[in-house]
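All protein chains but one are shown in place.
After this line comes subunit A, so read on.
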């Protein structure tokens, strides 16, 4: 996994509450058996006027000009400002894969849906929860000036707004550690294999029916 330490980037404001994972990446694109290539279909129904198909070239498709990512001033954005309950709905990891593939590194919102929030960390993408007023301020500052950049510092757990205001955020130590160092958490868990085996032995004793070959 790519490490995340400190990131400075253009912020794009997506001013919509309850953005669900069907909006982030519609179902027809989930048929892929790969982890990459979802970026061109990120927010497909918000971004394009027609119905997108897997394996379709997107360059010539009619776009919705008013959608934030279609505006020239937000081309190349790598920080997404969002509203409450971002990422609600399905568990599809294709949602963070699509955001990552498009070029986003961090998403800032007043709240996230649990599964989506969790999935981001597995993909080097940092979801940040700030107070609603702080998110409002970022939206206002980003709208004010073209090219406004936001600094996300994971080590110090701060977001710095274009005007220099600094907001602190919380993140679990373990997730922070994995993200800072780009660690594969399967490898880390497997270092605990003896603890897992000890648990299994005890459990086999307490609840043997859970370990029988099926149907016996």
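FYI, a residue touches a chain if its C-beta (ideal position, glycine included) is under 8 Å from a C-beta of that chain, and two chains touch if they have at least 3 such contacts; residues count from 1.
Simple rule for what comes next: contacts and distances are computed from a predicted model.
Trainee: Leaving aside the chains on screen, match the unshown one to its UniProt name from "Aspartate carbamoyltransferase", "Iron(III) transport system substrate-binding protein", "3-isopropylmalate dehydratase large subunit" or "Dihydroorotase".
Mentor: Options "Aspartate carbamoyltransferase", "Iron(III) transport system substrate-binding protein", "3-isopropylmalate dehydratase large subunit" or "Dihydroorotase" considered; the missing chain's recorded name is "3-isopropylmalate dehydratase large subunit".
Trainee: Write down which of A:63, A:165 or A:190 is the residue touching the left-out chain.
Mentor: From the options A:63, A:165 or A:190, the contact with the absent chain belongs to A:190.
Trainee: Of the residues in subunit A, which ones touch the absent chain?
Mentor: 16-18, 20, 22-23, 26-28, 30-35, 45, 51, 54-55, 83-85, 88-93, 96, 111, 113-115, 118-119, 122-123, 172-175, 184-186, 189-190, 192-193, 195-196, 199-200, 203, 206-216
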